[in-house]
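Missing here: one protein chain of the complex. Every other protein chain is in place.
As written, the chain order gives the labels A, B and C, with residue 1 at the start of each chain.
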Amino acid sequence: MLKVGIIGAGRIGKVHLESISYHVKNAVVTAMADPFMNDETRAFIEGFGVEKIYQDYKQIINDPEIDAVLVCSSTDTHAPISIEAINAGKHVFCEKPLANTVDKIQEIADALKAHPEVKFQVGFNRRFDHNFAAVRKAYDEGKIGDAQILKITSRDPQAPPVGYCAASIFLDMTIHDFDMACFLTNSDVEELYVYADALINPSIREYGDFDTAIISLKMANGALAVIDNSRQAMYGYDQRAELFGSKGMVATSNDTLSSAVISTADGVTGEKPLFFFLERYMESFSEEVRQFVAAVENNTETPVGIHAGMQSVKIALAAEKSANEHRAVKLSEID
Amino acid sequence: MLKVGIIGAGRIGKVHLESISYHVKNAVVTAMADPFMNDETRAFIEGFGVEKIYQDYKQIINDPEIDAVLVCSSTDTHAPISIEAINAGKHVFCEKPLANTVDKIQEIADALKAHPEVKFQVGFNRRFDHNFAAVRKAYDEGKIGDAQILKITSRDPQAPPVGYCAASIFLDMTIHDFDMACFLTNSDVEELYVYADALINPSIREYGDFDTAIISLKMANGALAVIDNSRQAMYGYDQRAELFGSKGMVATSNDTLSSAVISTADGVTGEKPLFFFLERYMESFSEEVRQFVAAVENNTETPVGIHAGMQSVKIALAAEKSANEHRAVKLSEID
Amino acid sequence: MLKVGIIGAGRIGKVHLESISYHVKNAVVTAMADPFMNDETRAFIEGFGVEKIYQDYKQIINDPEIDAVLVCSSTDTHAPISIEAINAGKHVFCEKPLANTVDKIQEIADALKAHPEVKFQVGFNRRFDHNFAAVRKAYDEGKIGDAQILKITSRDPQAPPVGYCAASIFLDMTIHDFDMACFLTNSDVEELYVYADALINPSIREYGDFDTAIISLKMANGALAVIDNSRQAMYGYDQRAELFGSKGMVATSNDTLSSAVISTADGVTGEKPLFFFLERYMESFSEEVRQFVAAVENNTETPVGIHAGMQSVKIALAAEKSANEHRAVKLSEID
Partner (left out) sequence: MLKVGIIGAGRIGKVHLESISYHVKNAVVTAMADPFMNDETRAFIEGFGVEKIYQDYKQIINDPEIDAVLVCSSTDTHAPISIEAINAGKHVFCEKPLANTVDKIQEIADALKAHPEVKFQVGFNRRFDHNFAAVRKAYDEGKIGDAQILKITSRDPQAPPVGYCAASIFLDMTIHDFDMACFLTNSDVEELYVYADALINPSIREYGDFDTAIISLKMANGALAVIDNSRQAMYGYDQRAELFGSKGMVATSNDTLSSAVISTADGVTGEKPLFFFLERYMESFSEEVRQFVAAVENNTETPVGIHAGMQSVKIALAAEKSANEHRAVKLSEID
C-alpha cells in the first residue's frame, strides 16, 4: 500500500484525493498540505480519512512514512517542491506544466539524475483517456501505418476571465495538446508555426495573450501535425484527435452524457460534449495515478517522464515565440 | 432501344417518364395515355419528345411499335390493363399493388403462363434503393450468417386526408414493407400478428383503417420479423431496416440532404430525413426500369416477378384480417 | 450514514458491495451473508472493511444496527427473505425478479402493507442508466409528445449454457425489457403477443425455452411497443431503445469503450458495444442504490416500488403463455 501525500488542496488536489480514495487500490492518501488550508477544505479532506492535514508542505516531505508526493500546488512552485521531494527520496507525481522555463525543469532533471531510485511522473492525464489511448493503440498496432498527418482539436467551453492567467494560452491550455501531439505520433516536435489571435475577446491582446490559435508542427519523425485551439466553444468542450497514416486513419469524437438523439420537426439533435475537463477526463485522473503507483511497486519506468515534461514546455515556449515573431521556430532554438 | 408506352400520367407516370428519359439508356418513351389528359400534362409529356399522347390506353396496347408497357394507372385497373397488355404480347412493368384481391392477381399470373415470352415486373422500387440493396447484399454475401431477426421502420412524414385512401394502410403503405421483409430475408411470410390503432387521428377508425401499426411476422425460413408503421413522423420520412443473424447485423439509417451537423449551445443537430418517397427513392425508380429493360434485352428473368406481387398482397390481406380479428393469421388462410 | 447488510455474495452481491463502498456516500456495508461463503469471498469482502461476515442471513436480519438489507440471493429466496426483512423493520432493496409467481410477490406486497414505514425497492438498474434515463426524460419533458411506438432491442453477447436457467428467457432476460417498456412509456402493459423460437440453439426447445423472440405489446396508455431479444449477438451486448410520439422520436445507441473509428481500405470501423451488463450498466448499480438511500433518508417513495416488481413478472408470465399458446394474452389473465 503506497502512502501518498498531496501538496496543494486546490481543485486538482481534491480531484486526486477523491480519485485515489475511490479508484486506486494500492495507494492511500495519508497527508495533505496547503498554505491556505481552511475549515471547509479541512473537513473535505477529513471526510476521506486523511489524518495529517498541514499548512506547510515540508511536513509531508519530512514525513518518513510517506512514500510518494503528488505536487498539485501552483505552477511556479512545481519545480522547487518536486526537487525537495526528490532529494528527500520521495517518488514524485507532478502536475503540468512542470515550470514555465527550461532551466527550472532542467533542475528537476538534474535532481532525478542524482536520485535514480526516485520515480517521477508528469500529470499529462489525457494520455490515459480512453479515446486518446485508443488512437495511440491503433497506431502502435500498425493499423494506420506510418504517421503522416495528425489533427488535434482542443476548444474550451468558456474562457477564463481576462488577465486571470499568468501564463499564455500555450503554457496554460495548449500544453496538453502539445503533449498529445508527441504522444499520439510517438515523436518529439522539430519545428512549428503559429497563427494566433484574440477573436473572442480582443482585450486579451493587451496581456500579450491569444484566445484562438492554429499551430502547425513538423514532428521529428517526419509527420505533420496541426492543433486548433479556441477558448470558447459555445457547444462545449471539444476534444478530438485524428491520426492519418500510410494505411488509414483513426479518429475520435466527443463524449456525451448519453447517446440519446431527439428527432423532431426542428432536426435530429444529439447531446453536447461533456462540459469541461473534470467531466470529460475524470477517469483518466485515476488511471494516471494507478500507473504511477504500479511503476513504483514494480520498479519500472513511469509512463510520462521528465522528457515529456520538458518537451511540452519547450514546444509551448516555441509557440509563444512563433506567435510573437511571425516565423517558424525550431525546438532547438529553445533553451 | 426498347420502345415504351406509359399508361397513366399521374405522379408516378410522370416520374417514370422523366426517369426513363434522363437515366435509362436503352429505352425511350414513345407513347403515353391518360383518360384525364389535360393541356398541362400534355405539354409536360411533349417536353420529353413523346409524340403519341392519348386518352385511351388501348391505343398503346394496339401499337405494334411499342415493346413494353408501364402500367401506372389507378390500382383497380392494374390487373385488367396488365392482362390486356400481356395478351397483346407487350412486356409489362406494373406499379404496386397489382390488385386488392388474390383472384385478380391470379388472373395476371394465368395470362403470363399463357404468354411465357412476356417479361413482367412489379414496381417494388425499394428493392433497388442503395440502402436496402446493401442490406440484402450483406446477407447474400454471408456477412451476417443465418437471418434471425428483421426490423423494418417505415413512417410517413404526413398522413393522407382521412377517407382519401380506398385501401387500408396495409395495402397502401405497408405493402412496400411487406415486400421488403420478403426481399431482405429472401423468404416468404408464413404467419403474422398485428397490433394496429388510430393514434394520430382517431377518426380514421370510422373508415375501418389505422394509422399506427406493429406487425410481427414469422418468415417461412424461420426468421422473425417486425415492421412498425406510422402515418405521421414529425421529423420526416423514416425508412430504416436492420437484419440480425447468426454472425452479426446489418443496419441502415435515413438519407439526408447533406451531412452538415450544427453544434451550438442548443445541441448537436443534423438534418432531418429526406422529405418523402420522391426525394428518398428517386434513384430507385430509374434502377428498377433499367433492370426491367435489361431483362427484356437479355431475355432473363425480371428481378421482381408475379410471385412477389402476389405475396405482398396476400400478406397485406392477412394483416387486415389479423388487425380486425385480433389473432395470428397464416398466409395459407388467404386465397 | 445508512448501515447496509447484503444477503448473497454472488456476482451481483459483490457488485453492490464494491459500488456502495466507492460510490454511495451516505451508506456503508457493515454485514454480508452467504450460505456458500468461502475464503476467497471472505477475503474480498474484508477488503472493503466489512466486519460482519456470515453464512446465515438471519444474523443480518436480526442485527438491530442494520438499517437496510440488499437481497442478492437466488431468485427463489427473494420473496421469503424480503418478507423476513420487512417484518424485522429493515428497508429492503431486492434484486429482480422478485419471484417467479404472482402469489409470492403478493406476499411481499402484503408484508409491505403491514409495515408502511419500510422502504422497498426492486433492482431494475436500467432505469438509472444514462441512456434510458435520457429517453424517459425527453418523454417527460414533452419533447416527443404522446407515446405511440416504443422499440426496445435487447440482445446478449452470449447464451448461457443450455439448461442453465431455471427460468424462461422471459423471466430471466426479458424481464428487464418489460420493466423498460413500462418505464419508458410510463404505463403498464395491457396485452401482448409473442413470437419466440430457438434459432441459435434448437436444443433449448427441449427445456421449453427460447433464445430469440419478438414481443409485441399494447400498453395501457394506448402506445404500441415491440421488444426483440436474442441470446447471442456476435458483435456484443446490444441495448437500444427508441420512443416515437406525436411530436418526434428519441433514440439511443450502444456505449463503447472509446469513440475511436478506424478507416482503412477495409471500411470505416468503430468499436463493438461494451461487452455485457457489468461493463454496460455498472454506473446504474450505484445510482439505483444512491436513490434507495435517499428515499430512506428523506422518507420519500423509492423510485422502483412493488408495483413495478409485480408488473414485470406478470408480463413475463403472460409472455410465456403467449409463446406457448400462440395467442394474444391480456395481463388481466395472469394471477
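Basically, a residue touches a chain if its C-beta (ideal position, glycine included) is under 8 Å from a C-beta of that chain, and two chains touch if they have at least 3 such contacts.
Quick caveat, the model's predicted, so the values are computed rather than measured.
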- Query: Any idea which of B:43, B:114 or B:265 touches the chain not displayed?
  - Reply: B:265
- Chain not shown: contacting residue from C:89, C:142 or C:270: C:270
- Query: For chain B, which residues lie in contact with the unshown chain of the complex?
  - Reply: 22-23, 130-131, 133-135, 138, 143-144, 247-255, 257-265, 271
- Touch residues of chain C, complete complex, unshown partner: 233-235, 263-272
- Query: Hey, which chain A residues sit against the chain that's not shown?
  - Reply: 145-146, 148-149, 151, 153, 155, 193, 195, 197, 199-200, 212-214, 216-218, 222-226, 228, 230, 232-235, 238, 244, 246-249, 326-328
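Just so we're on the same page, only the chains that are shown with their structure count from here on.
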- Message: Farthest chain from chain A, going by the mean of C-alpha atoms per chain?
- Response: B
- Between chain B and chain A, distance of the C-alpha-averaged centres to the nearest whole Å: 58
- Query: Distance-wise, how many Å sit between the C-alpha centres of chain A and chain C, to the nearest whole number?
  - Reply: 40
- Item | Touching two or more other chains - residues of chain B | 233-235
